[in-house]
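Report on the structure given below.
A single protein chain has been omitted; all remaining protein chains appear in their positions.
As written, the chain order gives the labels A and B, with residue 1 at the start of each chain.
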Amino acid sequence: MNIIFRGIKRHIKKDFKQVPSNQKSKPFVGVFTSIDENISFIKNIFSCSDDLIIKELNVRNKRGILVFLNTMTDSDKIQNNILSPVLEANGDQLDSVLKSKFLKSDNLIKAKEELLNGSCIILFDRDQEFYRLEVAISKARAVIEPNNEQVIKGSHEGFIENLLINLHLIRKSIRTPDLIMEHLSVGEHIQSKLTMVYMKDLANKEIIKEFKRRIDYISMDHIPSIGSLQELIEDSTWSPFPQILSTERVDRVIGHLNEGRVAIFMEGSPSCLLIPVTFFAFFHSPDDYNSRWMIGTFIRSMRLMSIAIAVNLPAIYIAVIGFHFEVLPDDLVLPVVSSIRNIPFPPLIEALVMELTIELIREAGVRLPARIGQTIGIVGGLVIGDAVVRAGLVSNTMIVVVAITAVAAYSIPSTEMSDAVRFLRFPLMILASTFGFVGIVFGFMFTLAHLCRLESFGTPYFAPWAPFRLKDLKDTFIRLPLWKFNTRPLDSNPKMLRKQSLSRGWKTNESNRE
Amino acid sequence: MNLTANKITNKQLVFMIIQAQIGVGILSLPHDVALIAKQDAWISTIIAGVFSQAIIFVIWGLCRRFPDLSLYQILPKLLGRVFGKILILSYSLYFMVTGSLVLARYSDIIDKWILPLTPNWITMLLMLLTCIYIVSEGLTSIARFYVLVSPILIVLVALISYAMKDANLLYLFPIGEHSIPTILKGSKEAAFSMLGFELFLFIHPYVQSSGKEKLVAITTANMFVTIFYTFMVIASLIFFEPNVDIALTPEPLLYMIKAYSFQVLERTDLFFLSLWLVIVATSIANWLLLSSMGLASLVRKKHYARFLPIVAGIYLVLALIPDQGKDFERFNQVLGPSHYIFIVIIPVLLFILSFILTKKEVVKKV
């Protein structure tokens, strides 16, 4: 079977292997000398779309045209920034106005792109160049805290759908020339703007190179969202675990940039991708660092315990009820027996029904407006939960197990990881109902082996546990005091491992003085 | 898969060897040894550890002369292509037989203790699939996995130590009552459980460290295993009456903790057995790795992964042949001498031969 699959894989590779699309050498069409030719060229490109506005403009007897897409531009800005300075300029001032305010270019293909980005173009008769100025409408929503990643303490800024503002938020927080932003574009037909952000002195060159290599292979017409981009560039899609961290929080991205990771933004998407990440990055929340370290450690270990519960608890329950009820302590046996005695279904069916119901309630609640969502919560949670027990379809203990599992699964800060964890328990439940504990152990081994094999952009996914690195444990399971974080974690292969020296050196100095 | 991506570190080597040595035998080792050496079984275990250390020195010496070649590459180099290939094939077969014996014993214990009605081939298949999955990606991920599951050994020690509260130290006395040949015979039994360090012969080129560091690593591993086994043997000796009782219980360690209950958990043996499965998986994964590596080098293929399903199939068939305790004994009788041949005699001969023929790998200075 492995062979077959390998064969298929190779076959696929052969079929679709193609040369990386060479985006770097763009087609060039020079500006025509005749203005009419230019007009017809531009009209031709946009197929006389109705929002393409071409206005005649005569400045000092020089014939010119003003081209813009009125769906992308702000008429006030055109009036204030272009028309009034150009028309009011008298005599020789025009040239200096043009030079100071506008950017020059001579490629009409470039002009097309700029028009699509909301620029306005001025062309003069018999000029081999055109002038452009960005006058795009900026309709950005306010910078607010992302709904799905809220914190109690700390910054409440979140990214929005505007790339520029997102980059601004980053640059504002990291004011150093070492912060590099690289623009890329993907999509064969409709291009999407990507920006790669990293710290020059920290981020590993190999990762940046690898990322660009993968981006180069993308030959889709259009990248609909950052989620699709994620799927196209991640290491293994045959895995329930997310291998790229996507976040909408500014402070989270900044923290990761400082550990030498690379952030990727996409125009129109409020989330930012972070590479490379480890399994444990999905369990961190900025709250951990803003609260006291002991509490941070406690909360974090609770979260990691919650994966163990969310993945294993229903499976263990099934195994115990169906196979090894002798593991129950004496005092627990009779209560459990009395609750499950009259249930008509085998434990697997019982558990599956309840787990799937919870998933459905969640799914129904997500899409509905908040007011109806509450109703779903009440009907789904309370009514079904209570009625199902009273009807004798599902046992009390099963409800307890399912509820604990659900709470545990939703306490994981990253929704993607939470989804992965909730998905994983189904195969485990089936294994448990077939082999009992033995099945759970095999499922567990499979998961561990899978985690050991996974890599995210060349760094082991399950670091620092596999490969084991004691020093990096300080910020995974637990969060030691910040002044202990003298080195950056190794998993992102930062160029500079050292992060700080004695940050609380004042303490030792003080005692020396006395 | 290029070679540089497949390196493991010295620390990982320690854990790989430990996981290779500790395997299915851990449950029955105290019984097997105590059957012969009675209350002196622990002495036998230590002697077995010392004995395997001696072999480790030879193996290491052989590897040191060929720092970049695994045994599968050394064989044709020292003995010529034809004879070398025959030996590679026989090594590969030997690992298959040993591995499938381990597999059969695993399924036998599972059959006895937890899943009496589940067909054996299903539990074996489950194990083989898991092992294939662990092994198929290459040494790095294998090593990572082994390190990751090593804390289980500590949990096992903790569980056993808990049972010690009902132990009777008097069962250990009189120390040294049995004659030296009896004790040595006992250590023969123990030595079989210590096998696994031969893994070093095959993976040493992938370890990123100097020859001395490797020796330290493999010695550490062997020492840990010896201490671990000795602890387990002593634990079961002082828990069970060493003449009759331990002979009645083939898996003394499981019996020991069967009766203990904690606040939330009873039948600790099921928990122990579940953890033990992981230990068995790592050792079966090792045999799988070694035998498919052998086949791969036989036909000069770079990567062994495509041989895994074939080898696993052979394992399954071989493991299904013995189906009773008696068959195991017969199996073991056949296998006993072959252990000596493949683990002791051939490496020693090769070691001597490499001096006689003054063949040594030219160490490229990098």
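We take it that a residue touches a chain if its C-beta (ideal position, glycine included) is under 8 Å from a C-beta of that chain, and two chains touch if they have at least 3 such contacts.
As a convention for this text, contacts and distances are computed from a predicted model.
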Seminar exercise, completed: Should one name the undisplayed chain from "Ger(X)C family germination protein", "Ubiquinol-cytochrome c reductase iron-sulfur subunit", "[NiFe] hydrogenase maturation protein HypD" or "Sarcosine oxidase subunit gamma" using UniProt, the answer is "Ger(X)C family germination protein"
For this session: Among A:Ser239, A:Asn258, A:Ser411 or A:Ser503, choose the residue that contacts the chain missing from this document, as touch is defined above.
Result: A:Ser239
Problem set entry | Hidden-chain contact residue, picked from the options B:Met16, B:Val97 or B:Ile114 | B:Ile114
Seminar exercise, completed: Considering the complete complex, of A:Val253, A:Leu431, A:Leu448 or A:Ala466, the missing chain is touched by A:Leu431
For this session: Determine and list the subunit A residues touching the chain excluded from the picture.
Result: 1-2, 5-6, 9, 236, 238-239, 320-323, 325-326, 328, 330, 333-338, 340-343, 346-347, 427, 430-431, 433-436, 439, 446, 449-450, 453
Seminar exercise, completed: Interface residues of subunit B toward the undisplayed chain are 112-119, 125-126, 129, 132-133, 136, 166, 168, 170-174, 177, 239-241, 244-245, 248, 255, 258-261, 266-267
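In this section, only the chains that are shown with their structure count from here on.
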Seminar exercise, completed: Note: in the complex, subunit B contacts subunit A through residues 9, 11-12, 110, 114-115, 118, 123, 126-127, 130, 132-134, 136-137, 141, 143-145, 147-149, 261-267, 270-271, 273-275, 277-278, 281, 305-306, 308-309
For this session: Spell out the residues on subunit A that touch subunit B in their complex, using ranges where they run on.
Result: 1-3, 6, 323-324, 326-330, 435-442, 445-446, 448-450, 452-453, 460, 462, 465-468
